[in-house]
Every structure is written in structure tokens, then in C-alpha cells.
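Sharing a structure below in C-alpha cells format, with a few things to ask.
A single protein chain has been omitted from the complex, and every remaining protein chain is retained in its original position.
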Amino acid sequence: MNIEQIQQQVIDADQLQIVGNKSHLKFTSSPTLEMSLYSGLIGYHPEELVMTAKSGTRIKDIESILGHKGQTLPFVVHDHENATIGGAYALGSPELRDAVLGVKIIDGQGRLLNFGGQVMKNVAGYDVARLLVGSKGKLAVICEISFRVLPKAYAIHSTSSAELITPTPSAIRDYIEHGLKNVFDPNGVFV
Amino acid sequence: MFNTQQLLKALPKDSVIIGDENTRPFECDGLSVYRQKPLAVVLPTNLDQVRKVLSLCKQHQTPVVTRGAGTGLSGGALPLENSVVLGLSKLNKIKTIDPEQQLAIVEPGVRNIAISEAVSQYGLYYAPDPSSQIACTIGGNVAENSGGVHCLKYGLTVHNVIAVKMLTLDGEELILNRNEDGLGLLALMNGSEGLLGIITEITVKLTPKPERVQLVLAGFDHVRDCANAVANIIEAGIIPSGLEMMDKFAIEAAEDYAKAGYPDDAQALLLCELDGDDQSVKAELEQVLNILSTASTLKVSKNEQERLSLWQGRKSAFPAVGRLSPDYYCMDGTIPKRYLADVLEKISQLSKHYGLRVANVFHAGDGNLHPLILYDANTPGELEKTEAFGTEILKLCVDVGGAITGEHGVGIEKLNAMCHQFSADELDVFHQIKAVFDPASLLNPGKAVPTLHRCAELGSMHVHHGELPHPDLERF
Partner (left out) sequence: MQTKLPQQFSRSSIGQKADNILRSCVHCGFCLATCPTYQLLGDELDSPRGRIYLIKSALEDNQFSRDSLTHLDRCLTCRACETTCPSGVEYGELVDIGRTFVEHTRPLWQRVSRYSVRKLLTNPSLFNIVAPLFRQSSIQTAVTEQQLFKGRVLLLTGCVQPALAPNINHATKNVLATLGFEVVETAQKECCGAVDQHTSAPNDALIKIKQNIDQWSAHFESGIDVIISTASGCGLMVKDYVKLFEPDDAYYQKAVQVSEKTKDIAEFLLDKDLSALPVAKTKITFQAPCSLQHGQKLPGLVEGLLTKLGYELRPVTDAHLCCGSAGTYSLFQPAISTQLRTNKLQHLTQSEPDVIVTANIGCQMHLSKGTKTPIKHWIELLDDAL
């Protein structure tokens, strides 16, 4: 599968469920977009502490490549066996969000968009790459992710990262979350 | 038309500044080439007053420009015509310090360094340290997602903020937390340059002071050797708490002010700071000294006083360059580190081409360049030439896979460069995000994200797959 094919699927579909390794899949009747078919490394520069991978790449495979250079991911992903980097991104965690540097996404209108980049520091434009961490596949297709890696000695791997809390619901929060869904997926393609 | 008398009714007398004479000192921030007097400046002392100001501004469709200490370098706090500048300098209380949980809750007008000073007695500090840390406010840091020399190891502002309280233009409060499930709204607020809401309270993460800190200074005869040393240190598995580079020109300026003992014959200077427990610093120091063994000068700080004094030169480098030239223009591009030497060479060629001197100061560890272009604003045409030079540097950064700004923000200054980094579709997404938070577009409008028209006029529209986006858009 390539980017153009993903774009085409999004444009053609009325509704689409984005899935990684299906570990968190809740059954719906919508057609699925199998991101595990879009996998592999795009770039890795150990001296930059940066890696870019297609979202269907398994975490296990990423860790193994990093391991050869004495580096590792700065976040923990449970259910490690087949988890993909895209799946972990969609579920979200503060540590993973910290590590994200940039994303290439396809929005609900099939537009290919780049946010952030492959550098540590980038404050040009809103931080969409970190905004979409935790978006559960409901706002956009995350195709490629650039993230920071660390030398093993610096990775403080606690087995349990902070528990995610459910924000107190409020009208303004609903309004904003609904508004953001509309920005990325105005036609409600992603379910 | 907005009647400033209404502000006077809503706020204490000494919190409202009106009239040409009194508002003029607020016509610019740390980037003084762009100037615009606001309608009024308000300096509220509590949230209630902030709400009153917002309500009046909404009622009269008056833009609001939020300002911290006004130390920003991209014109983010530049007033707009007929706008109200909402200065948060009087909201400067540290509300809570929790040494146990290593956090502090502060108002937006608290100065960055004041947090570290206040928590120092608990063996803690606030890690992000922009060069202006003695003056800049934490609210401004969040708005810009400020970095600093320590962010290579300890992260940017976004990594060190646990929660923020913010107000929408309607005065509604939104509490955003780092650990909440769902979208990264807190991350979105970091670096939003005052376009999405008014930040009214910030919970920051505090970091334990390291057991041992040591600074290594290395002087090099060639810039490329210095750049290679940077890559070698990182590749060796070391993340210094600071890894800073300066070129000859910047070294001279900094030394002139700080008398820090920088070598005056070096072409490039590297400051590499290691921190942590006693043993790890000792081991890393040995490794680093090994890597730097080819340097022409090599010095290790022997005590805290010497370490701070060595940093003093670097931290004052920007304004210290002010001694060499009436004005300077500070760039903030980022690049993948492997292009460091190439980009510097290219900048030096451009410098000759434009006939303008450049001093280079940068956060080498994270590829964040700060070329300072020296010019004289009183010489006609020189500013324009400087801006053209600056734009070329930023394009160069984007072309090698970097960004136009690493920590100073886009503000008013880098709007044109944004057209180079982002496609029309991407800019469109930014505009829509703003509209979600601020449908009336009254919060710092016109900053940070250029209009599509602007980019089209500029003719440097980002090109995707060989096609111009929005072909329907009229191009001038």
C-alpha cells in the first residue's frame, strides 16, 4: 500500500475505520483501512536522535533497530507483541506525545498534510502533530510519524506510565472537541 | 468605536494606560523593528478584570493582544491597530509549590527564573531556560513554547507544563491537563502565540537539581570540526544538558560583555554541559574530553561560580552583539544536525553576498540556529536587505528538512516564511483551528499564520507534487 492508495480509499469511502494491529478494535460495520499494510522505516539518524516510520510499523521492529545503535523509544507501549506505532499514537500517552516531532496525515477530505518535522524544535504553526496523539483514529489517517529516540541510558522506563485521566466534561470542551473533529473530518468519514 | 473610558470604569486607574504618549512604550516587544501603538494597554490584577476586558473587547469587536514581559523576538506581542494590549505582568503570584509532587502552580506573569529561585530551597528548579529567563514570563513561555539551552535533555516548555487554565474570549474557563485522555489540547496551547485563548494559570513540572554539573568549553580552529564534535557526542550515547555553539564573531561579542574567559583565537566554540549523579557525570566527562581532544582550547569548569560565568557569555550573547552594531536581526531556524557545517558555510556566503555581517549562536544539540544579522536601521534600505537575507536563511533551513522557527515563534516576523514551510491546505487547517477557539478572530489576529492571499501574493507558495494548491485563488 502507498500514500496515494490510502488517499484514494479515504476519498472513495463514506465511512472508514482506521485500524492498526486490531488489538483495540471495537466491531463496527464500517469498512476498515488496514494501516498495518503501510509499514517500514523512512529514516533513522542515530546522531540526530530522530526516527521516521510508517504508522503500520510494529513497535517491536522499531525497538530492535534502535537497539542495534544503543537507543530506545522514550515511551512504553503495553501489549507490545504486535502493537504498531500508529496504534500507540492513536491511543495516546503523555510520554508518547512528548516524543512526537512530526506527522504526515490524510484528513477526511483526502488531503495529504504535513505537520511538525524531523527536528527537535519546531514552533512554526500549531502543534498538530501532538494534538492528534490520542485522537483514536477519528480525525485523520496518521501515515508517517517522526519521533525522538534516546540512548538507552537516558530512557527512564517505568513499567507503568501515568494513568490517563478523563477530563471533566464541559460545554466548552465538547464544543472545542467537536469543532476540531470538523476541522479534520468535516464529513464524518472516520468512525 | 471602542470607548477607552469603559476600561477605566472596569479596572483600577493604574491598570489602564491610554493616550499616545503612554501607550507608545508598548508599541513593540523584543523585536523593535515592527511598531504599532495600541488603543489601550490594560494591566489587570485579577481574573475578574481579565474577564471584564475580554467582554468589552468582544462587545466592541476589538482585537486583544496578550503580552507577558515583551521579550519575544518575533513580534508576537506587537499591538494591532485599535487593539487592546492585555499585559499580564501584574498576575505574578506563585500560588503553590508542591515539592513532594515536584510541581508549582503559578500565574502567567511570573518570571521564568523566579520559579527556579522560589523552589531552589527544595532542591528543585524549572528546567526550560530561554536566554531571557531573568525577564520573560512563564505565560509567554507557554504561548511561544520556549526552549533554552537545557531543552536538549529536559525538553521544551511543552514537556514541562502539567496543566494550564485558560479563558476563551467569552470568559469561559478551560482546564487542560497533560495526562488527560483524548486529544492533546494542552500541547496545542503550547506555542499557540496568544491566538487561541488567554492562559491564566500554569502548573509546571519541577526537576530535581542534579548532584553534579560540569561544563566543558572547547575552542576549535574550524567550524566543521566543532560541528562534527557535536554529532560525535550524541552518537556516543551522551545527552548533554546543554550543547551550545558560537562562531568567532559571537565569541568576541560575548567575551566583551561577560569576560567569561572565552578563547579569542577560536573560530568556533562549544559549550557542553553534563549533569546527573556524581559517577555518571565523571564517566561522561571522560568520554566527552576524549571526543574533544582535538580542540585547540579545552577547559572544564572547576566550580559552580566558574560554570555560571562560562554560561554568562552565551546567555547574554544576543544583546551583547548589540554592542557591535546598532541593530541586529535574530533568526531562529532549525535544521537536522548533520547539515550544520554546510548550512553555516552557506550563511557565510550569503553574508558576503549581502554585505552584512552575521554572528552565529546556536543550540547545536537540537539543530536550532540563531544567526544574528548585524545592520543599521538608521541606514535607508538596510533593514529591507537584512530581511531578504533572513528569508534566504530560513528557506535554506526548510530545504534541508528543518523549520523556520525553533523557539521564537512566528509572530509577525515570519509570516512570509510560513508560506515556504506549509502548503495552503496546511495553513487552512491552522486557520480552521483558530476559528474553533476564537470564531470572532479577536485574539492576536493576523499573527503566526499567514493568510492564503498573502502567500499567493508572495509567490513563494509551497508547492506540492508540482501543482499549485488552490489554483482558483487569484495570484498577483
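Chains: A and B, in written order; residue numbering restarts at 1 for each.
By our rule, contacts are C-beta pairs under 8 Å (C-beta built on N, C-alpha and C of every residue); 3 or more make two chains touch, one makes a residue touch a chain.
Every value quoted in this text rests on a predicted model; they were computed, and no experiment measured them.
Trainee: I'd like the shown chains that the missing chain touches, ordered by label.
Mentor: B
Trainee: Any idea which of B:69, B:359 or B:449 touches the chain not displayed?
Mentor: That would be B:69, which touches the missing chain.
Trainee: From the list B:125, B:318 or B:430, pick the residue that touches the absent chain.
Mentor: Missing-chain contact among the listed residues: B:318.
Trainee: Which of B:11, B:28, B:64 or B:174 touches the chain that is not shown?
Mentor: Per the contact definition at the top, the residue touching the missing chain is B:28.
Trainee: Among B:63, B:87 or B:242, single out the residue that touches the unshown chain.
Mentor: Of all options in B:63, B:87 or B:242, contact with the hidden chain holds for B:87.
Trainee: Which parts of chain B face the unshown chain closely enough to count as touching?
Mentor: 14, 17, 19-22, 24-26, 28-33, 43, 69-71, 87, 89-90, 92, 109, 111, 113, 132, 134-136, 257-258, 316, 318-320, 322-323, 326-328, 377-378
Assume only the chains that are shown with their structure count from here on.
Trainee: Give, as an integer number of Å, the spacing between the C-alpha centres of chain B and chain A.
Mentor: The separation of the two C-alpha centroids amounts to 27 Å.
Trainee: Chain B touches which residues of chain A in the complex?
Mentor: For chain A paired with chain B, touching residues are 45-50, 70-71, 92, 94, 97-98, 107, 111-115, 117-128, 130-136, 139, 150-154, 162-168, 170, 172-173, 176-177, 179-180, 182-184.
Trainee: Give the list of chain B residues in touch with chain A in this complex.
Mentor: 144-145, 147, 151-153, 155-156, 158-159, 168, 172-185, 187-188, 190-192, 196, 231-232, 234-235, 237-239, 280, 334-338, 363, 365-368, 401-410, 414, 417-418, 421-423, 425-427, 429-430, 432-433, 435-437, 448-449, 464
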